[in-house]
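Pasting a structure below so you can have a look.
One protein chain omitted, others in place.
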Amino acid sequence: MAVSEEARPKQGKTPARARLASLRFPRRFSCDDVFEASSIIFAGVIVLIIVVTSVFLVRGSVPVLESFGTGFFTGKNWIAAAGSESYSALPFVLGTLVTSAIAVAVGVPLSMGIAIFLAEMAPWSVRNPLSRVIELLAAVPSIVYGLWGLFVFRLWIRDYLETPISNYVGSFPVFQGTPLGLDFLTAGLILAIMIIPTVSSISNDVMMAVPASQREAAYSIGATRWEVVRTGVLGYARSGIFGATILGLGRAVGETMAVTMIIGNIPALPASFFQHGATMASVIANEFSEADPGSLHLSALIGIGLTLFLFALEINVFAQLMVWRVLKVRGGSVE
Amino acid sequence: MTLSLQLEELKPASSEASAIRSTMEKFKIQTEKLNAWFANNHVLKDLSINVKENEVTAIIGPSGCGKSTFIRCLNRMHELVPGARSSGAVLLDNTNVYARGTDPVTVRRKVGMVFQKPNPFPTMSVYDNVAAGLKLNGVRDHQKLDRAVKRSLELAFLWDEVKTDLDKSGVSLSGGQQQRLCIARALAVEPEVILMDEPCSALDPIATAKIEELIASLKSQYTVVIVTHNMQQAARVSDSTAFLYLGKLIEYGGTTQLFENPKEELTERYLTGKFG
Partner (left out) sequence: MSNRSFRKFKDRLAYGLGVLCVVLAMFPLASILFEVVRNGLPAISVGLLTRPTGNITDPSSGIGNAIEGTLILIGMTCLIAVPIGLFAGIYLAEFGDNKFGRTIRFLNDVLAEFPSIVIGILAFSIVVVAIGHFSAMAGAVALSIIMLPIVTRTAEESIKLVPSSIRDAAMALGIRRWRTSLSIVLVTAKDGILTGIMLSIARIAGETAPLLLTVLGSGFFFSGVDQPIDALPLRIFTDYKNSNYPSALAQGWGAALVLVVLVLSLNLGVRFLTRGRSTFARARA
């Protein structure tokens, strides 16, 4: 008995059945709707936070921007003494740029070395434990970096790096000044250490996401391990590694406590690596609780916060796009 | 190409032959012109099948013919896949479960399902696995839960094996026990129909035999629809069998008749292993 349209009801019956159905399986207003709606609302909190942050930062900066206009970004002085108040973000913007540049210049090559070693070269048995240990660098609180930086790291830098440099090439403008260790160079170097776990672990992920076929192709033509890395892996992972670098830069730009404790906190335009300085984050940390509510000083600090926010936002949006493209669109299994 | 031409020719003959049967028996589930899609992929084409009450109905056919999709349409699980949709009607006791305003959750309580791989809830004990459907639908009465768990495990031939370790994790059982646990879990919410999607494909022959025995005993109280790629299994456990090919119903009838004397050449070729 071959049946394909067995016992089809007459067309006319269907509406009656539909009515009956809604009686037997009524779809109530259900908790599911409430559940979905509340999950959307909670997810919306994330958007709200970003919007509210922008609004408050802009609103708080209005007084200082009204008083100084573009001078807030081009002036040279930061004087909080009543009567001779003058505020400019420039010394801090430059301070942040200098310390972050040092951090990236020193930290990224180190991180690359670590990532390549752990992803491609190290014996299998040590890869996981070693990467865990490197990640612990990220677990150490910033304030502890600061304490260690001030009492230990600063002395190493002063005695074994800055003093020799000062002795030999101290006449170069960028190395002028007495090397005390409380300066841009030390701050940049401690940031370099602090960005290593971020940059190396994301680069590692990106390299792991490179398809095995890329490596096999290189090995099959007799390449050495290093040649496999250079030709097969790095080329493929390039944009993700670049993204990791930018994320590291974002970390360095926003890092506060360790820098505050070893940069010297003098708001001056950077001219030498061996000079006391300040960054956007450090001046906020130092002066915020001293500024009177409603004062121009507070507004200036919030203005610096706004500037820092915009820097960090741009850097991170850019970096997320780079990393995201590699890890997700190329089908990496990481996230 | 030739196959689909053949199918078109076969169609008219088949619909006439069915008229006599339809009036006589009580049908638990009837599908009318059931179609289903995954995005733009049309996987079920105008399926109309009547499933008789208190019988085991087997759905057979080669991989990708739409067997699983078909039974997932019966309890509205198909629509949970992103991009999936369907059209046509599925009548459960003459009520269209796809009618506007129908709550799919209520449908699924009446039409239980057992899956290809045993999937007990990994964080729950044996007891909690069986009780999950009731508990999470608001049953708090412990005596009632105890009774339901015992009854369901007995129906699933599992009670004697696990009655002393009801607190053990559900995933600590063997594969066959896990699958019977999943059957007990489905039975606990007291459905009227049990859908089984290749329930033995991940099991060894001994566990399979036990499940088949269980299926036979279930039909006195339930209507069972089982998808299987194993033709011997269909022959052993079912009363009626439907053969699907490329999303179309090729032949449907009593199991003995279909296996011993198929009407369609395509069915015969499939049963004799000429393709699929």
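Miscellaneous remarks
The first chain written gets the first letter, and so on, giving A and B; residue counts start at 1 in each chain.
Just so it is clear, a residue touches a chain if its C-beta (ideal position, glycine included) is under 8 Å from a C-beta of that chain, and two chains touch if they have at least 3 such contacts.
Computed from a predicted model, the values in this text were never measured in an experiment.
Checked against the full complex, the one of A:Asp32, A:Glu66, A:Asp159 or A:Glu216 touching the unshown chain is A:Asp32.
Touch with the chain omitted from the figure is made, among A:Leu65, A:Ala80, A:Val93 or A:Leu110, by A:Leu110.
Residue in contact with the omitted chain (choice from A:Val64, A:Leu90, A:Val104 or A:Ile193): A:Ile193. Note on the undisplayed chain: of the listed residues A:Leu137, A:Ile165 or A:Leu180, the one touching it is A:Leu137.
Considering B:Val43, B:Cys73 or B:Met113, the position touching the chain not shown turns out to be B:Met113 (whole complex). Taking the complete complex into account, residues 30-32, 34-36, 38-47, 49-50, 52-53, 56-57, 59-60, 109-114, 116-118, 121-122, 130, 132-148, 150-153, 193, 196-198, 200-202, 205, 224-227, 229, 247, 250-251, 253-257, 261, 281, 284-285, 288-289, 293, 301-302, 305, 308-309, 312-313, 316-317, 319-320, 324, 334-335 of chain A touch the chain not shown. The set of chain B residues touching the chain not shown comprises 75, 77, 80, 82, 105-110, 112-113, 115, 117, 119-123, 132-133, 136-137, 182, 185-186, 189.
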